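Heads up, one of the protein chains got dropped from this complex, but the rest are sitting where they should.
Chain naming follows the written order as A and B, and within any one chain the residues start at number 1.
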Amino acid sequence: MGKIKCVYAIVSSDQPGNDSPVYHDVNVSGLAGANTYAVSFNGISAIVSDFDSEGTKLDKTSALKFAGVIEELALCHCILPMRFGTFFESKEAVLEMLKKHCEKFVHCLGTVKNKYEYCLKVFWDSNLYQSKIESDSVKTDKEASKLVSGTSPQTEYLLCKLKEHKKEEKLLEYVESLIEEIDQKLVHLDPMVKSKKMVSKSLILDAVYLLDKKYKDAFIYEIDSFNKQHEDLNLLLTGPWPPYSFADINAI
Amino acid sequence: MSENKVLLNSGSMDDLAAEMEKFENKVSSRIDANPDNVDSGLAKLVLTLIELLRKLMEKQAMHRLEGGSLTDAEIERLGETLMKLETKMEELKMIFNLKDEDLNIDLGPLGNLM
Partner (left out) sequence: MQESVINKSKDVTLLEILDRVLNKGVVIRGDIVISVADIDLVYVGLNILISSVETMNKMQCSSIKSSELRL
């Protein structure tokens, strides 16, 4: 028909694996109420819908609708969510894409099969941050002054930078010890983990975990116990999510 | 979707408020992109790259300082170079009317730039 295709996700196909492409309807309503359907090839399917680029705005509402489609698909499929904003010219173009990346998709789908993703954010009271930093910094400031001595503006500048740098390193050490602790607690659940440290002055850890669906309660229990052992930290645990963070086939 | 995905939360979620506001601004600036702000999008990208390189150089400089093997003259020169770079960066930011938060993109494994 000439309408461009919006791609929502790659799923394991319920069509038998073969080399000839198959197209069939999927019972989920997509963007702007368009019907979703599957473009299948060799055991995997791209779930797409027709998209009217003139008519439908790409805004928060459509992004949320897009996420809704993924959640619904995730209920009965092993799924790799696409990033919002992936469009192709035609069914054939989608098929080409599937063919091109087939192996990587299959591999990735295997990794996320029967697993949930969870997101743990650890916040630190920024006032507490200040006082903790101040108490450690006396020592690190002294170390810095030993390394950079001089009175010119250039050395003053450098000394200032070095002091800051040392403070950040100490903070990083603390966050890494927290990560170590969490890893210990979760080791028996065999998770895949990706984490970002020091995202901001208050968000000191942003981690995502991929683990088997059956470990959901055990996982929550362990995070809760970590929470109880660190009264001075604020935790936010969300999930279960489709494997957004573990889906990228190009991730290095 | 009215689901609630929050499994566990300690604290009052107020500390989230600041993060959420920052994030919300990022989201709306990306998702409401139009030809008028694409240009500033390009400037943002270029400056972010430059800022990234500058920060990497700064980090390398710190490691060298901690190594303790630099002469006084080298330390002077290092300080001067870093100072000049930072000043230049501030100038560029002013020209393009960009603040630190605008350049703070998500770098995946490196976390945020700042």
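As a working rule, a contact is a pair of C-beta atoms (placed from the backbone, for glycine too) under 8 Å apart; a residue touches a chain by one contact, two chains touch by 3 or more.
Model, not experiment: these values are computed from the prediction.
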Open item on the list: Please output the residues of subunit B touching the missing chain, sorted low to high.
Closed with: 1-6, 9, 13, 16, 20, 23-24, 27, 30-31, 33-34, 38, 41, 45, 48-49, 52, 56-57, 59-61, 63-64, 67, 69, 78, 81, 105-110
Task: subunit A residues that touch the omitted chain in the full complex - done: 4, 7, 9-10, 53, 58, 60, 63-64, 66-67, 70, 80-89, 93, 97, 101, 119, 236, 238, 241, 244-245, 247-250, 252
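The rule we apply is simple: only the chains that are shown with their structure count from here on.
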Open item on the list: Suppose each chain is reduced to the average of its Cα coordinates; what separation in Å results between subunit A and subunit B?
Closed with: 20
Open item on the list: Under the definition above, what is the set of subunit B residues touching subunit A in their complex?
Closed with: 1, 3, 5-11, 13, 15-16, 18-19, 22, 27-28, 31-32, 58-59, 61-62, 65-66, 68, 72, 75-80, 82-83, 109, 111-112
Task: In the complex with subunit B, residue positions of subunit A that touch it - done: 58-60, 63-64, 67-68, 71, 118, 123, 125-126, 147-148, 150, 152-158, 161-162, 165, 194, 196-200, 202-203, 206, 220, 223-224, 227, 233-241
